[in-house]
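The other protein chains are all here in position, but one chain of the complex has been omitted.
As written, the chains take the letters A and B, and residue 1 is the first residue of each chain.
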Amino acid sequence: MKTDSNRLLLSGNHAVSHAVRLVKPNVMPVYPITPQTPILELITEFHAAGEMTGEIMTMESEHSAMAAAITASLTGVRVFTATASQGLLLMHEMLHYAAGARAPIVMFNVNRTLGSPWGFWPDQTDSLAQRDTGWIQYYCENGQESHDTTLQAFRVAEQILLPAMVIHEAFYVSHSMEAVEIATQEQVDAYLPEFNPPHRLDPQIGESWGNTVSQVMFQNHRRDMGDAMERVLDVAKKADQELQDLVGRGYGIHEQYRCEGAEFIITTMGSMTGTARDAVDELRAEGVPVGLLKIKLFRPFPVADVREILSGIAKVMVLDRNFAPGTGGILYQELKAALYGLKGAPEIHGYLAGVGGTNISPVNIKDMVHSAIGEKPVAHSVWKG
Amino acid sequence: MSGTVKRVPSIWTTGSTDILNTGTWRSAIAVHEKRPAPCYGACPVDGEIPIWVQQVRNEEFNAAWLTLVENNPIPAAIGRTCHRPCEGACNRTEYDGAVSINALEQYVGDMAIREGWAFPAPAQESQKMVAVIGGGPAGLSCAYQLRRKGIQVTIFDANPELGGVLRYGVPEYRLPKKMVAAEIERITDLGVKVVAGRKLTGEDLGELEKNFSAIFVAFGAHDAKRLPLFTKSDSRVLDGIDFLRSIRLDAPLKIGRKIVVIGGGSVAMDVAGSALRLGQQAQILALEGRAVMPAPEDEIEDVIEEGALLHDGAMVKAVEDLSGSLLLHCINVELDQNVSPGVIRPIEIAGTEFTLEADTVVLAIGQDPELADWEDRIQVSKGMAVVDADYKTSRAGVFAAGDVANIERFVSTAVGDGKRAAYSIARYLGHQDAVEEGFADSVKEVSFKDINTFYFPTQKPVERGKVDVDIRKAGFAEIRLGLTDEQALDQARRCFSCGSCIECDNCAIFCPDMAILKDADSPLYYKVLDQYCKGCGCCLEECPRGAMGVKEETK
Partner (left out) sequence: MGYEIQEEKVFNSGHAACPGCSEALALRFILNTLGKDAIAVVPPSCIAIISGPQPLSSMSIPVYQTTLEASAASAAGIKRALISKGNNHTNVVAIAGDGGTYDIGFQALSAAAERNEDIIYVCLDNEGYMNTGTQKSSATPSMAFTTSTPAGKLSPKKNVPEIMVAHNIPYMATATTGYPDDLVRKVKKAMEIKGGLRFINVLTPCLAGWGVPDSAGPKTSRLAVQSGIYPLYEVENGETYTLNYGPNGLSVADYVATQKRYRHLSPEDVELLQAEVNHDWEKLQKKFK
């Protein structure tokens, strides 16, 4: 089913705001930070114009924003917030808390470099540093995907009862204008069931949350969270499919681009994917058997899928626009770990490309592919600019 | 990853801590217990002071009176004459002054007379008969308690009317006769037979023993002591009790203008006060210093206000007959501290000699029981009938109490002794249940430190007002004004109710563990929940009045 076209020229951030409008969260605690701010600004505009109801909470910090988001969610309502960079880091304690509380908050994060020193550039380290918090993480490459993925995130989070973070990068996505097909209210209403959890903070029910537990209880609780994460893989695939059925756009939890017959696969996350796609096209035209694997759902990491996709491939080149000093590119580490012990596992080249927001062009990527083809990989990430 | 997949998180909290047993933490548990107040401990009649004062506070006056007369049938009289050991012991003394217990007692006693409240008739009559010799406070108290138990009582008294010292000793201005009469009538109305105007002697004992199952000797002490310096036949020398009795009988003995009263007790003060009222001049010569004179301070103060001159700490050394008047040669003395209790040895202070001229000397230095004709029938020692703890004399079936058997010569002591003797007599007559309720030895008296004074805003005691001194001197009308209703309630509110729970709920309110519940079935109003009590003791601390104790527990 596809309703009338609803195309608007929007920045990536505003594409997200539109999704939030359609989702109708009850509570939205917000706090400004570049380059996330336009998301909240448009939401507050919608709200002021009466296009949205719900409670907007203008918090004094991201920490409090997340604190309020958690309790609002546990009170049994839909909650959205957005942040970036320092804000996300300030939330760190509460991110764990939210996941432990099984609060299906959806948060949009705009990737931005982390101080110090100050910078405002695209870099995924902020969100990747939250990879162990128990949040579902989706990385998007453009405004359209961010719009659609935000819708999916609510669907998955509320079904699984884990919080979900949807992510795109500063400026390359957040502020660049593109035509975005906005879902209709009917589509979204059909897509997202009402959020009405049986357990919630409600005097009629009387249940409490967060009392001190024993070691065994704690372990069981963590296991339950792990099981829930595990289930996300299927639920997310279904949620993607179902949205596709409604609006005609789907992404999967990862995407293979021109991987048929490929011997070399570039692996990316986020905006780099678009550039890599161009590079693949050019390389294929040159006759190089290159394909592209885009990791969209980073948490839970689709380990089984990745092993299947990359099994028998000769070489994989991971492009990381993030950097963990001491270990290198984070996607590179994750991928290596995922492939460990796989029969016929590919050689893996980990390239740090675009860290700090430096521009990576299709030509750069092609160069990297060529050099990788001719080299033995080293056991750590390599700076590529 | 494996394990059971749960659709909903499993750790929402659904249970309540009230299934836990925090009682295991404690080593001691607080218990509600009625504890004796110091006033009760000091009270010669074992009066339940905190209880009836509380009833006054609650304006349950009849109930207050009924509580009072459990132990004391003559509160209007005692409310005027008691030496008030209760007030001396009162925990409030340390705080802002004792509760005016005695004035409250008078208040309730007077109200009972005004309202005509009568004693309930005995529930059952017994055929046992008891003879009571002497209708003073001791005899009346005993007769009353025996009648309450249904025992038949006959009082024999030498005087035309009952009351003993209350009627024939204490002057009208301290204790109006009509009050005495009303309270005595209330007792005799219980069915007490009275044989008045008959002075019994030792010889009558055999006769009495034939007709009565038990005999109670309570004829007081009416043999006035004499000083060898004064000859018996001298009409210028009188005995205080004779003088006072003569006034009560409206036939005052003749006295001169200048009166010297010798003695430092109530009798001396009463003599001085009465002499002043008869228009004469009174001087008092007391062996003891003012602070330790046996008369209560307010009685001393009264007569001094009325014009008596007090020479305390002094004694007569010689008497010179000035033909007409007597000249008393006196000297100041100190009392030797190094003597055994009860013994008084004055040491003269050289150079302090002085003289007093007297038209009449009134001796008020004590009285002995008239036991000469009893000595071969019951054991007598130091001039008093010898009794055991149950008021039994050496002769089976003969009991004694009051001034005749006790060196403590107080109205309330006589009433208390009379009461306890009645219980003893009742038991002797087969009423085994005639046992007074009391406190186990293990239950500690409430001390001031057990009181949580936060709950008691300071408020000064109010004593009875006194009539203006000029009016006082002009006649024998009562000099003390009873408390007004408002004053009485104010004073009753001052009482801490030491050791007696008044259901203020503090113990329950201040329990952080909600381990104390109201319990309608408990005589102590509350129950402590064993499961939860951690033994912190907040209840104990917050009980304003020490109506709780601690029980140590060993686990």
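Criterion: contacts are C-beta pairs under 8 Å (C-beta built on N, C-alpha and C of every residue); 3 or more make two chains touch, one makes a residue touch a chain.
All values reported here derive from a predicted model rather than from experimental measurement.
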Checklist entry - Which listed residue, A:Ala48, A:Met177 or A:Val213, touches the chain dropped from view? => result A:Val213
Next on the checklist: With the missing chain put back, one of B:Ile19, B:Ala291 or B:Ala440 would touch it. Which one?
Outcome noted: B:Ile19
Checklist outcome for this item: Contacts from chain B to the absent chain lie at residues 11, 13-22, 25-26, 452, 454-455, 502-506, 509-510, 512-515, 529, 531-532, 534-538, 540-542
Checklist entry - When the complex is taken as a whole, what residues of chain A touch the one chain not shown? => result 26-27, 29, 53-55, 57-61, 63-65, 67-77, 79, 93-94, 97, 201-203, 205-214, 217
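Here, only the chains that are shown with their structure count from here on.
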Item to check | Chain centre separation (chain A, chain B; CA means) in Å | outcome: 92
Checklist entry - Which of the residues in chain B come into contact with chain A in the complex? => result 1, 3-6, 8-14
Item to check | Of chain A, residues touching chain B in the complex | outcome: 102, 161, 197-199, 206-209, 211, 213, 217, 220-221, 223-224, 226-227, 229-231
